[in-house]
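Every protein chain except one is present and positioned as in the full complex.
Here is subunit A:
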Amino acid sequence: MSRLRRDPRAERAAQQIARSDGASPRPRYDRTQRATGGRPRRDPRAERAGQRVAGGVRPRYEIGQVSRGEGPVLAPRPQAAPEAVAPKILILEAPAFLIAVVPDAAGGRLSAHDRQVLGAARTLAGRDGGVVILAPDACEGIGSAGADRWVRFGDDAAAYDPAARAARLAATLGALAPRHVLFPESLDGGDLARRVAARMGAPLFGNAEVVAATGVIRPARGRRVEQRAMPGLLTTVAPDAVAEYGGPPREARLLDVEAASMAGRTGPILAATRIPADPATVPLTLADFVTAAGNGIRDLDTFRRLVPALRATPGASRVLCDAGLMPRQTQVGASGTVLAATCYFALGISGAPQHLQGVAGCEHVVAVNTDLHAAMIERAGLAIVQDAQTVMEALLRRLAVEADAGEQVA
């Protein structure tokens, strides 16, 4: 039996779209219409679309499925647009046990180290346990850092009496009865932890670099060996060893704990005064806020006036140090000083890789440069594309106005 002979002309004529008046004079055809008879024509695109599994951001396909291309296998659910709803707060009604965290919370702020300790406590607590933070009143963001409960624990920062603080902490911990207590291994936190350990006669596991329910690990003998033990009552956590808590915010409900108030025994400390670091003389490695000049600065006198006005430590790029315009010990970068500052303010610095290495550890960078495409501008949290000279003068003017206003009030 012979196949029917095709008549392409007639087929095309059947596909031609009827023309309404005023439309383009070219004939137009609807090629999607299947020619009657013969093999159906494949449409790979439609088949592929038909294999698509609904949902998800990345397209996923079910290759085994052969569809005729009449649309997706499953109708795609409308994508839930990433709405800006506040994440749901996790509430733990009855924690099986408590993990206490005693942060430094210097100045009423959780430091990065404090948040890491909270992260370690969260891993110890697991799903059933609760993390209780012993923080002063003004501390904010403790819920998002991973605390389920909050016990008010703080004293006025001006008075320095670590022995009384440790005694109060030991009493509070006695009333709370947590399973583990974590401290940051910082100057203050490490001191407090050792005082509490000596007072309670409990062993302390100091400077832990790994914290998990299955064991804590600390370095010893000059990092030749590491010691591992099951988590005990008191542990201090090394800085930058444990990740912060990254989950949804927690409740941080206020717990009222009755701790025996300490009788006011006058301590041996007669007076304590804080002497802030002098930014002009503090070594660059220890400086908290560095203002640095680069090759883009022509008028270094203005820069030298600006640095003390901002109460910053002066820094410079290598070009200025090589030219003898700034002392060598102010050089920031790979062959100079690697900073550990909180903030770096770069004026007229292009941001060469050797320079950026010195700034890698800085939390915040502010840059002023005339070149929009400078690497420093890319690195900066606040970038200003403007002539540094005029910006420095404007800064000085503004600081002078503020100082004047302050004097008038005083």
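Following the convention adopted for this analysis, a contact is a pair of C-beta atoms (placed from the backbone, for glycine too) under 8 Å apart; a residue touches a chain by one contact, two chains touch by 3 or more; residues count from 1.
The rule is simple: contacts and distances are computed from a predicted model.
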Which of the following names does UniProt give to the chain that is not shown: "Electron transfer flavoprotein beta subunit", "Cytochrome c biogenesis protein", "Protein FixC" or "Nitrite reductase large subunit"?
-> "Electron transfer flavoprotein beta subunit"
Hidden-chain contact residue, picked from the options A:Asp43, A:Glu226 or A:Asp299 = A:Glu226
Residues on subunit A facing the left-out chain by the touch rule are 109, 112, 116, 119, 122-123, 160, 162-163, 186-187, 190-191, 194-195, 197-199, 203-207, 209-210, 219-230, 232, 240-247, 267-278, 282-283, 286-289, 310-312, 342-343, 345, 363-366, 368, 372, 377-387, 390-391, 393-395, 397-399, 401-403, 405-407, 409-410
